[in-house]
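With one protein chain withheld, the remaining protein chains of the complex are depicted in position.
Read from first to last, the chains carry the letters A and B; within each, the first residue is number 1.
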Amino acid sequence: MEIVYALAIGVLTGSGVWLLLRPRTFQVIIGFSLLSYAVNLFIFGMGRLVVHLPPIITTLDPDPTRFDDPVPQALVLTAIVISFATTALFLVVLLASRGLTGTDHVDGEEEPEP
Amino acid sequence: MSPVWIVILPFVGSLCAAVLPSHARNAAVWLAGAVALACVTLTFQLYPQVVSEGVVRTVLPWVPELGLDFTFRVDGFAWLFAMLVSVMGALVILYARYYMAAQDPVPRFFAFFLAFMGAMLGVVLSGNLIQLVVFWELTSLTSFMLIAYWYHRVDARRGARMALTVTAAGGLCLLAGMLILGHIVGSYDLDVVLASGDLIRTDVWYLPALVLVALGALTKSAQFPFHFWLPHAMAAPTPVSVYLHSATMVKAGVFLLVRLWPVLAGTQAWFWIIGTSGLITLVLGAYAAIFQRDMKGVLAYSTISHLGLITLLLGLNSSLALIAAIFHIMNHATFKASLFMAAGMVDHETGTRDLTRLSGLYRAMPITTTLAMVAAASMAGVPLLNGFLSKEMFFAETIFVSGHAVTRIGLPVLAVIWGIFSVAYSLRFILQVFFGPPAQDLPRKPHEPPRWMLLPSALLVLACLVVGMFPAATIGPFLDTAARSVLGAYMPSYSLVVWHGLNLPLVMSLVAMVVGTGLYLALGKYQQGAAVVPLINRFDGRRLFEFAIQKLDALAAWLMRWLSTERLQVQLLLLICAVFAIALVPLHKGLPAGNMAGSAFQPAFALLWLVGAACAVGAATQAKYHRLAALSLAGGAGLATAMTFVWFSAPDLALTQLVVEVVTVVLILLGLRWLPPRYAWIDDALDSFGARVRARSRRLRDLALASIAGVSLAMLSYAVLTRQAGKGISHFFIENSLPLGGGANVINVILVDFRGFDTLGEITVVGIVALTVFALLRRFRPAPESMEPPPQQREQDAQTGMAAPDPHAPLPPGPMMVPGTLVQLLLPVAGMVSVFFLLRGHNEPGGGFVGGLIMATAIILQYLVGGTAWAESRTRIRPQYWIGAGLLCAAGAGISAWVATRPFLSALAWHETLPVIGELHLSTVLLFDLGVYFLVIGSTVLILVALAHQSLRAHRKSAAQARPEAAAGGVAALPAQAGPEG
Partner (left out) sequence: MSWLQHLPVLPVVIPLVAGAVMLLFTESRRTTRTFIALSATLANLAVAALLVYMANRGLPEIWPGGIAVYLLGGWEAPFGIVLVADRLSAVMLMLTAVLALASLVYALARWKRMGPHFQSLFQFLIMGVNGAFLTGDLFNLFVFVEVLLAASYGLLLHGLGAARVKAGLHYIAINLAASLVFLIGVALMYGASGTLNMADLAVRVPGLDDGDRVLFEAGAAILGVAFLVKAGAWPLNFWLPAAYGAAAAPVAAAFSILTKVGIYALLRLGSLLSASGAPAPFNDGWLFGIGMVTLALGTAGMLSVQQPQRLAAYCVIVSAGTLLAALGLGGEGMKGAAMFYLVSSVLATGAFFMLSEMIERTQRFGDNAIDVSLESFGLDDPLDPDRPDEVVGIVLPAAMAFLGLSFVSCALLVTGLPPLSGFVGKFMILSAALGTAPLETVPASTWALWAAMLGSGLVGIIALCRMGMRLFWSSDEIVTPRLHLTEAAPVAVLLLLSMGLTAGAGPAASYLALTEISLSSPRIYIDAVLGNGLLSSPSNGAGEPGR
């Protein structure tokens, strides 16, 4: 299981980084969303993997060992929201840049032929 | 009266002068004069005390723990110098009064002048090494301002910049030197330093300290090889040259050398560094002076050479030479200042300083002529004038120098050669300008300058005569105190008399006189047209300086080219590499092995991620040419992520991830329309072969990097996943969520209570982003080619036969009617559902954020289906109010705790049981969550609506090319053309 999980993170990261290094703004934004999936999974993994134990308490004296570590989940929630917001912003900025510079290259101009 | 005031007074005066109106000429002069005279009297009345006590000190603490104090310290030498500075100052102020043109804004001039005077006095009276450096740099700065006073002249600007650069560089070296000295001694206090000469001379760091200090002094005193700035500084108004370049600023360097003579001198290093530089300057300066055309040029080079003389004397390591040096500092100041004044007067009256044009002025300006003649004679070292005395002492010293034969023979010879040169240029200076046939075609009809303008020069010349005839009676005692304060116990016996009998020095002088005169006559013809200095003209300091500056610029440009980039891809690449490199430092020994049995392998999960991985890679490959496909593939990857969260018992995450996914996709879909179309075959056709090769190699590199990043993060997470988690803080939350947090859903309790502060920040981020997006899109200008409505839409409009739907129709007309009805019905339902999620959040998966997003999605549906205009004619949404309200709600929930005297965000709560929803936990926590809910709705809607509006705007723009965009730079923003504010 862990190995699959780790591989998943790896693949997401790899494709994200690849897109991050592309010259087109749209590629970059897709790269960011893939990367944020990877990072979210990574953070979540820090609580180790537990199956069928959602952190919903029913008894007044629960046994912590039986439950998934809730902290990473909370962190991931915050991270999801923030990355959602910043992705939206990045989208709009890339639209604005496209509008003002007339190109969708990340540098606002096509690369000069050296 | 403490010496502090001597330094403070000029600065105060400078401030007063600065605020005077620019035409208040006489007021400025009176002020400056008063200040200068005050300084003179203040200094003078300290003399008895100095004689009796030796040293007068006042200490003002500044940064005691660093040994930084303002120590004002007057001993004999400092006193003599302070007198020189302030008396000269007074004379020059009087001179400047008549020199500067009536319309000139002199208050500014005198403000800088007084500031300089204060700085100079500060240098002289400093009792602390660092304080001395402070005032030292201040003299550089103020002199910069004075030289560049007529800054509309290029030469003034260049001269000033050169002077500043050279002297400031020297100042920095001096600072370093002083720091080392202070470190060796263990204190920056001058008295302590002066007391520990042997300690310094024996320290291994003596040589570096000496070199650094020497650099400071030599640059300031325009010594070879830093002499070149001084002639260019002649672009300053003549009063400035009189003051700075004869009496004070250039003397600061030699002052420092004398000041530190007790601790630094007496070694071979000192002899060679200081002595050599002085000797070269001495001869070179005198030689160059012969060939100048400009009167001030002659004086400038002669100043350089006389400073060289002083430096050489100091370098000789003999106490008598030191006395001679101090004596010559005074003498040179007097005759050189009066000569500069004379040059200024000639310039002032005739309108030129060109030696080749001037001639026979004695008819028109007899008094000026006499004064100039006496002063020049003193400069040439004619007997019965003070210049003669110090020159004789110098000759004597050169004879008595010990050491290698070369020095024993060479020094006197060079001294005589110097004497010859100085006689030659002095003669030329006088005969050329004042004698011979009366000059023709002068810019102005020459006549005697006003009496008050002559007075300062006259006084100085008088000083030359008196000192020259009765040295022992006039300057003697002061010189004695000064020398004694430097030499202390090692004070030699010497005699200040005019007639030492017929001895070698006198012979040398006579030789110099005769040969010098001969040289002048010999050169007479040559000099007429000569503007260049033969032999050494190639070594032009200025050209070297500018060459150096240009090289510096080139170096900077080179650094910028190699150390920085503007391209984003490179920057991101560097960031990734940096992370990898630095993470490798602790990990280079390899990752720790797992110590925990992994959970059982489930094929379904593997399958899920097989698909997920495929989606991710697909998105990566498709993103350039098939945006829609890429988007949906990325969505697939997101879906896989969400399902993973479900799998590993994190329903909240799954829910949130899902909803966020939806909204993000909608967002990007709305944005896609504005991106330029991109087709593979076109790009391939465009790219040249070279470009394609480059692109391929870059792709390979990125691919490698991407795989490295992926593999390493995978390994990292695997390492963590297979290790037993230590006992962290998590147990606390599970144990206390229900009893203390009052919620069964630990995640939500953490979000809104345990770590509510995070959530507060998080929603603020969302709000900020929404506002930014709104502000941005309000001024957004789509690219012209994407203005046209897309083909699908045009096609559809053609079908329905209407461009824009009618806002007031009860339902969106055309094919959208049925879905329109549905979404209108959906809205209230969605509202219910969202509120339900909001309320149950505390115990079941859900919460404000999810609820808010659901509601937002419902609202967006209205837009999607009905079109912007129609939707807004239905509901008036003011998203930014929602944002504000949401933030206030959350903050209020936090602040409400203060009422119960509990810290921010403490929950106050009570339980209720309601039908349908079940057991309800009402509390400020809920209020907080409500805030989240509002804010999320507001922000999401604001963003999406702002995006949605672009299409409307675009149409309007393309219809009538709308008003020009406001340029960047803060002119009022255009009002929203169809902003959600309505």
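We take it that a contact is a pair of C-beta atoms (placed from the backbone, for glycine too) under 8 Å apart; a residue touches a chain by one contact, two chains touch by 3 or more.
On a predicted model such as this, the values are computed, not experimentally measured, just so you know.
> Quick check: which displayed chains does the absent chain contact?
Taken over the complete structure, the missing chain's partners among displayed chains are A, B.
> Given that one chain is not shown, which residue among B:34, B:199, B:399 or B:775 touches it?
B:775
> Among B:57, B:108, B:408 or B:626, exactly one should touch the missing chain; which is it?
Touching the chain that is not displayed is residue B:108.
> Determine which one of B:26, B:52 or B:564 touches the chain that has been left out.
B:564
> Pick out which of B:366, B:443, B:477 or B:492 touches the chain that's been left out of the picture.
Final answer for the missing-chain contact: B:443.
> For subunit A, enumerate the residues touching the unshown chain of the complex.
Within subunit A, the residues touching the omitted chain are 20, 25, 28, 32, 35-36, 39, 42-43, 45-47, 71-72, 75, 78-79, 82-83, 85-86, 89-90, 93-94, 96-97, 100-101, 106-108.
Keep this in mind: only the chains that are shown with their structure count from here on.
> Where the CA atoms of subunit A average out and where those of subunit B average out, how many Å apart are those spots?
Chain centres of subunit A and subunit B, defined by C-alpha means, are spaced 40 Å apart.
> How about subunit A: which of its residues touch subunit B in the complex?
1-27, 29-31, 33-34, 37-38, 40-42, 44-62, 64, 67-71, 73-74, 76-78, 80-82, 84-89, 91-96, 98-100, 102-104, 106-107, 113
> Can you name the residues of subunit B that touch subunit A in the complex?
Touch residues, subunit B against subunit A: 566-569, 572-573, 576, 596, 598-602, 605-606, 609, 612-613, 616-617, 619-620, 623-624, 627, 630-631, 634, 637-638, 640-641, 644-645, 647-653, 656-657, 660, 663-664, 667-668, 671-672, 674-676, 678, 688, 690-691, 702-703, 705-707, 709-711, 713-718, 720-722, 725, 728-731, 733-735, 737-739, 744-747, 750-751, 755, 758-759, 762-763, 765-766, 768-770, 772-773, 776-777, 780-783, 843-845, 849, 939, 943, 946-947, 950.
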